[in-house]
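Before any comments, here is the structure.
Note that this complex is displayed minus one protein chain, with the remaining chains in position.
Chain nomenclature is as follows: A, B and C, assigned in order of appearance, with residue numbering initiated at 1 for each chain independently.
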Amino acid sequence: MANLAAVVGIGQTKYTTKRGDVSIAGLVREAAVNALQDAGLVWDDIDAVIIGKAPDMFEGVIMPESYLTDALGCNGKPMMRVHTAGSVGGSTALVAASHVQSGTFKRVLTVAFEKQSESNAMWALSTPQPFSVHLNAGAGGYFAPIIREYMRRSQAPYDVGIKVAVKDRLHGARNPLAHLQKPDITMQEVEDSFMLWDPLRFLEACPSSDGACAMVIASEDLAAQSPKPPAWIRGVAMRSEPTMYAGREEVNPQAGRDCAADVYQQAGITDPRKDLDCAEVYVPFSWYEPMWLENLGFAAEGEGWKLTMEGATSLDEGGDIPWNPSGGVLCSNPIGASGMIRFAEAARQVRGDAGDHQVEGAKLALGHAYGGGAQFFSMWVVGSEKS
Amino acid sequence: MKKIAIVAYNQSDCVSWAGATNEVELIMPVLRRVFDQVGLNNAQDVDFVCSGSCDYLQGAAFAFVAGVDALGAVPPIKESHVEMDAAWALYESILKIRMGHADSALIYGFGKSSPGELPIVLSQQLDPYYLAPQWVDSISLAAMQARLMLDQGLITERDMADVVARSRGNAKTNPHAQLSGDVSVEELLAQETYVSPLRKSDCPPVSDGASAVIICTVEKAREWGVPYAIISGIDHRIESHNLAMRDLTDSVSTRKAAEAAGVGAGSIDVAELYAPFSHQEIILTRTLGLTDKTLVNPSGGVLAGNLMMASGLSRIGEVFNRIASGEAQRGVAHATSGPCLQHNLVTVLESA
Amino acid sequence: MSQEREMITGIDVPIYLQYKFTAGTAPARFLSQVKKGVLTGQRCPGCGNVYCPPRGSCAACGLPTEEEVVLSDKATVQSFTIVAIPIPNNPIQPPYIIANLVPDGSNLSFIHLMSECVNEEVHIGQRVQALWKSEEEWDYAMDNIRYFKPIDEADVPVERIGHMPVTGWED
Partner (left out) sequence: MPPPEVLSQAFELGFTYTRSTGPVVGRFLTELRDRKIVGIQGSDGRVIVPPMEYDPVTAEELSEFVEVGQQGEIVSFAWVKEPRDAHPFDQPFAWAMIKLDGADVAMIHCVSAAAESDITTGARVQAVWAEQTVGFITDIRCFELV
């Protein structure tokens, strides 16, 4: 049985197109310092540091843990670097948690980041290679056909994605750290925005952001001494499947379903919509909300869009299961950090420390990340109580 | 804490150019051999999989995603990846087993360094404002480290040549080695310098290849009925990124890791050290307190073949081989990352 | 410190690395056939599914694929998107169609361009065929196929997409 562990400190940067005032180290450092302050700790209190980010080509720094050692107070300590594509922020949190859950360490710092303004995400995600056998049309070109297939199967109305885009931006307007701030966004504005990858419009896609997110994870005894309420880690799970194989279910990937089943089982969740109070789920394109509502068992297959349209996932509409109260990836997307932000925002909710986007009385929350061709999944469930 | 064992290890040949072989084709035969050692079908038969690789070696993002195609990951598996040497993937796997979320794990590392100019590629691992834009290559950094030691009288060029001669000689019994054979210290010293004070022979060859290890709980190893070695300790530490702030003639991080891993708790029959440059082997043997009683790098070490992102894992595997075969009772494996031994991992293995 | 000139807050750092890429055995074999104007796949010895383009393994079974299968250059639309932004280094002008296409005889789709079609009429299950460049332009490249274009064949029912033999499926 895993040792009990909890999030005792959370730090983030403001997410924005370009943080022109800091170096790469400065960006990462800012989130780390914020997390330490939140935990009431200093550098010496940290036993190990686990960092994560998406491909090194984003910043052009190979294995950046080497350069970030001093910025993260790691000289003489263990340091690790995780990379599992878009899910990396989540996986990094899980690897960090395992340092404590294994009983090996008492207190670790984990940081995930991306400084996308150092290059161009479109370039970094599709660097040229000779003899490529696939046409590379970017993330939108990859995911849009899968969304179209979901629309065909579910017979969902055309404006479900538009609704998600509005809902998450209204959530983001409550979160001062969110990159996109659009308090006055309307369905019409989203519908009128440029159709990038039909059926995905410009305002239905995530931005490209600079930012970092950090957490301090502590053992049961140390967490109990923490000045602020801990977010107890109640379940952790990862799943991977290949990008392409015959018969692969791309709309509702099995890796996501298995991962959710695993994490729910650990957390004693039988009905996620009822048992969980909110969820921070990796939704980089609007339609992934209804798709993941089904994949994660919040709705039956083909029914996810109904929850969205009913307002069940909206804070502003008083929904019973708010999704992405922070504004989610549709508001802020420093790729390597996006997963950890989901995990950290879930923890903020159960700590009752989410400010204007707090879901009232949240006791149990899901953090979710995915990456690659929707093939790498990482999830955790955090709670205000140990069990 | 749970006792964890190594039950299988395999490495591909170290070759200077893997030719028409993509990641999957490089990894698959190695995985097949470790699965066969234990009698497993594929990654479905272990509880966790973790790999190590670096995109910049061959210049393509997401190299590890292709690696998943070698696993048979349908139905989906528990899998993760570090952009580090796979020795750190093994470390992550140990945590997974210790926390009770797995009883067994497959770890693999792979790298094709031949497509790029490795010493220049690695320059982009340095400080991105002060050093990387100068393109200070990894061999030159090691050469400066060697000169510090020579100047301080800590080593001689003969000591360095001794390391190389022993490596090449030992590698004669390693079928996967790239460089092996009898070469005398005098012959080596007669060679001209390459990046002075280093000779080419003081530097590792550029190699392509992969390696894999399977670990599990001792209970699982007994259930599988295969020879195993116990991982009795493992720890890793990193040092400042500013090379001039470190004492490059020593390896403080290795010492700390060795203490935490319990290296000093018994005699050491065998040590496999990831020392890419000859003088670094001397730093490491001294830091670890190894004496003549310890057989150092019987495989030839990485001077005989250096699989970037897999060599650290291979060191652990090589020690396992010697314990599993009964040649050694207790051994130490070391892995490194970063310029001039910046980041070091130490594993202690013992016979069951 | 200079007061006259502004503090430096940003720098441009060119990082240009040279590589020599070598294609893997399976992609090289595939591209050698594409150079001859032939689409091929590789069959998994375990599950029997055919992969096009092949990577050298069946990703589902984790087994090496060796058996080469010649496929048709006719395919079925599994899904698609209409793209409004240009692809870097590709002359095709937006809006254009990117489709997931399953060639007859293969069991999974690849991504390629569709053209000579009314964008609004493209649909899942639609039948298409490769439009090859002229033979003298053929190289070791997938863009020997300029694009796929609709053909006058009945739509494939959704449940049969990905299960079409090379020939004779109409019966």
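Keep in mind that, in the parts below, a residue touches a chain if its C-beta (ideal position, glycine included) is under 8 Å from a C-beta of that chain, and two chains touch if they have at least 3 such contacts.
Given the structure is predicted, the values throughout are model-derived calculations rather than measurements.
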Relative to the complete complex, which of the depicted chains are touched by the chain excluded from display?
-> A, B, C
Sole contact to the chain not displayed, among B:Asp36, B:Asp151, B:Glu223 or B:Glu327 | B:Asp151
Check the options C:Thr22, C:Ser79 or C:Gln126 and report the residue that touches the missing chain.
-> C:Thr22
So which of C:Leu31, C:Cys117 or C:Ile145 would be touching the chain we can't see?
-> C:Leu31
By the contact definition given up top, give the residues of subunit C that touch the hidden chain.
-> 1-2, 5, 7-23, 25, 27-29, 31-32, 66, 68, 140
In the full complex, which bits of subunit B touch the chain not displayed? Write them out.
-> 19-20, 59, 117, 119-120, 123, 128-131, 133-137, 139-141, 143-145, 147-148, 151, 193-198, 240, 242-245
On subunit A, residues whose C-beta touches the chain left out of the figure = 18-26, 29, 43, 57, 59-60, 69-73, 75, 117-120, 123-124, 127-131
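By our rule, only the chains that are shown with their structure count from here on.
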List the centre-to-centre spacing of subunit A and subunit C in whole Å, with centres computed as mean CA coordinates.
-> 30
Pull out every residue in subunit A that's touching 2 or more other chains.
-> 60, 129, 242-243, 245, 248
Contacts with 2+ other chains: residues of subunit B = 56, 59-60, 68-69, 71, 73-74, 121, 124, 128-129, 132
Contact set on subunit A toward subunit B in their complex = 1-3, 23-24, 55-57, 59-63, 65-70, 74-85, 91, 94-95, 98-99, 101-104, 124-125, 127, 129, 236-243, 245, 248, 253-255, 258-259, 372, 375-376
Which positions of subunit B touch subunit C when the two form their complex?
-> 17-25, 28, 31, 42-43, 56, 58-60, 66, 68-74, 114-117, 120-121, 124, 128-129, 132-133
Touching subunit A in the complex: which residues of subunit B?
-> 1, 49, 54-56, 59-62, 64-65, 68-69, 71, 73-84, 88, 91-92, 94-96, 98-101, 121-122, 124-129, 132, 235-242, 252-253, 256, 337-339, 342-343
